[in-house]
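Of the protein chains in this complex, all but one are displayed in their positions.
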Amino acid sequence: MSYSQADDWIRAFAATAAANKVYLTELDSAIGDADHGINMNRGMQAVLGKIDGIGETDDIGALLKTVGMTLVSTVGGASGPLYGTLFLRMGTAAAGKSELSADDWAAALAAGLAGVQTRGKAELGDKTMVDALTPAVDALQAALADGAAFDDALRRSAEAAEGGMKATIPLVARKGRASYLGERSAGHQDPGATSSWLLVLAAADTFAGQAGQ
Amino acid sequence: MSYSQADDWIRAFAATAAANKVYLTELDSAIGDADHGINMNRGMQAVLGKIDGIGETDDIGALLKTVGMTLVSTVGGASGPLYGTLFLRMGTAAAGKSELSADDWAAALAAGLAGVQTRGKAELGDKTMVDALTPAVDALQAALADGAAFDDALRRSAEAAEGGMKATIPLVARKGRASYLGERSAGHQDPGATSSWLLVLAAADTFAGQAGQ
Amino acid sequence: MKKLINDPADVLKEALQGVAAAHADRLTVLTEPNIIIRADAPVQGKVALVSGGGAGHEPLHGGFVGMGMLDAACPGEVFTSPTPDQMLAADKAVNGGAGVLHIVKNYTGDVLNFEMAAELAGAEDIEVEAVVIDDDVAVKDSLYTAGRRGVGATVLAEKICGAAAEQGKSLAEVAELCRRVNANARSMGMALTSCTVPAAGKPTFELGAAEMEIGVGIHGEPGRERKALAPVHEVVEMLAAPIVDDLPFASGDRVLAFVNSMGGTPLIELYIVYNELNQFLSARGIEVSRNLIGPYITSLEMQGCSITLLKLDDEMTALWDAPVNTTGLRWGA
Partner (left out) sequence: MKKLINDPADVLKEALQGVAAAHADRLTVLTEPNIIIRADAPVQGKVALVSGGGAGHEPLHGGFVGMGMLDAACPGEVFTSPTPDQMLAADKAVNGGAGVLHIVKNYTGDVLNFEMAAELAGAEDIEVEAVVIDDDVAVKDSLYTAGRRGVGATVLAEKICGAAAEQGKSLAEVAELCRRVNANARSMGMALTSCTVPAAGKPTFELGAAEMEIGVGIHGEPGRERKALAPVHEVVEMLAAPIVDDLPFASGDRVLAFVNSMGGTPLIELYIVYNELNQFLSARGIEVSRNLIGPYITSLEMQGCSITLLKLDDEMTALWDAPVNTTGLRWGA
């Protein structure tokens, strides 16, 4: 993955966050406070403003840290520090690199997920973004271990994230606002898991047909 | 008019105030604050409590002052001091008397009306209780000047009060809460004029067939 | 009707019990008749201030009893004038020998009941002066009506005159000051929603979902006009322009700006109102040198606000700044 592909991925995520603003917010209105789409879109629009002016660089780590810092200072709520941490940790993992191998990417995403869990203390099955990110990382690593190409691995990662997202539907939330609802949170798809799926999907879509780079 | 007839009159007014509580309140809800019937009924119920325990006396003046003081301390609003003053002044006019002649009664009511006007500064035509009481006093005096019997004079007085009350309908209020409505107060009958008619009517009804006493 | 009450008939009684239980250290609450007095009353040699009116406007007046403000408050039932026996009992309880000032909001019921009380007090050799507050510019043609209603200026008059009394001013001086405050203050209010009198059980007036009432009174009396909802920028203009034009307030004036909640409007909105008002006044060269922002003269749970402007002079400013210690307004003590 080149710097410009990483840049494309971020822009693709911004575009899908904008396109799904209402959808994510509706999901959040069922079990949260009806702002997740608004939050993510506000953050990613700010990110676009920041990366446009980032100047000459090919440090993917710097790019991802900028995304993380921008999300931290513009998203607020639970998802701001969580997505912020995800990107900051990915940035640290990718620091100084102008090209990420498939393994580098998988390692960076795994580091991001670990950061989310350190910050948010959520386990798999707590009905959070962790439920989409964990299968995404697992599927990615499994695909690469199978010798899959980068684009194929990303596609399988995105599919796994989608599965994890859907699997949040029957769960009772144990973290975040939704947990106040207790049993009443079951039957609804978690908004954060949904935006995390969109994040991984954006990577897969960006790379579709650009295999092996 | 004997002490016991005066007492009957007060009780009759209490009864009609109770019976017309909702009606008077509805009139007040159109151009005031929807409490005139509640106010008058509360006051007259308190009066009943007071005059039951008034003990051995035949001083009509004392009776009427008790009514006035009780109204002052229990009715509140505009009508409390106004009806209170009406009865206090009638009481002063009747002080020490155990029997009121028709002329005594007319003089007492005129004194009461004068008190209402001193206190409330309302003129005839301002759409207040003065608009019922003024014709009541005038008709009473005219009837007595004509040589009418007491019961007949009271009946003519009540008819005049009713006319005055109805004449308030087209008027624009210039005193009390209703005056804040300006032109919008026209088209509604004044609640205080209505209770004043009931007061005079109660006297006429009490005396009907007890002529000349 | 959604209210935190028991029987509607017991609202005043139970609220007074709550006040008595909460503030026994500083207030004495008497019943039969209902009055709230300073625990240290009568203050010997000090002019005493007594006010009152229907309940439902809290903290007015009971919340303003204490050092530097009122000596006693006489609460009537919700939106119902108190009766003269209350004011007489209050006058007797707080008169420290220097006489009593009655601060009366201009409603026929309040005026007449306070008048009778003053006569009764006079008969008991208590010197009483009464000042009637009538600052509400929403009432037009006040010559042909019961006159302007007394609203927000009441709070300011109670504070400023309370401070003057505390400083040993005579009854004539405090009454004169009170008239000066009233003469230099103008108010206007608006409602986004009606209120519901507990005993009535239904809203005092009906207002559509997209309507507001400009010039409403503190008992939900109808105002100047019913209008479509508008941004607060325009609402402030609708309230402030008639106020400023009426006195008139002129460029160079220093004012106290009082932004009041009708009860149901939260503080965050009041600050937005204040922001608009401040800009409105700045544009006219009027300087806000003091302000008061909060729910101080309310109409039960009505949503809406009122604006009061008082043209200040140095004496009024110093008296405004003087210490006050009541449950509703407190500083410097």
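Annotations
The letters A, B and C name the chains in turn, as written, and every chain counts its residues from 1.
Just so we're on the same page, contacts are C-beta pairs under 8 Å (C-beta built on N, C-alpha and C of every residue); 3 or more make two chains touch, one makes a residue touch a chain.
Computed from a predicted model, the values in this text were never measured in an experiment.
The missing chain, though absent from the view, touches A, C when the full complex is examined. For the chain missing from the display, the contacting residue among C:Val19, C:Ala48 or C:Ala322 is C:Val19, taking the whole complex into account. Seen across the whole complex, the unshown chain contacts chain A at 33-35, 38-39, 72-82, 84-85, 119-120, 173-177, 179-182, 184.
The missing chain lies against chain C, touching residues 2-7, 11, 14-19, 21-22, 55-56, 58-59, 63, 78, 192-193, 209, 212, 229, 231-233, 235, 263-276, 278, 288, 291, 293, 295, 298, 300-301, 303-305, 325, 330-333.
To be clear about the criterion, only the chains that are shown with their structure count from here on.
Under the stated contact rule, the graph of chain-to-chain touches falls outside the line, ring, star and complete shapes.
Note on chain placement: the centre of chain A and the centre of chain C lie 57 Å apart, centres being C-alpha means. One finds 33 Å separating the Cα centroids of chain B and chain C.
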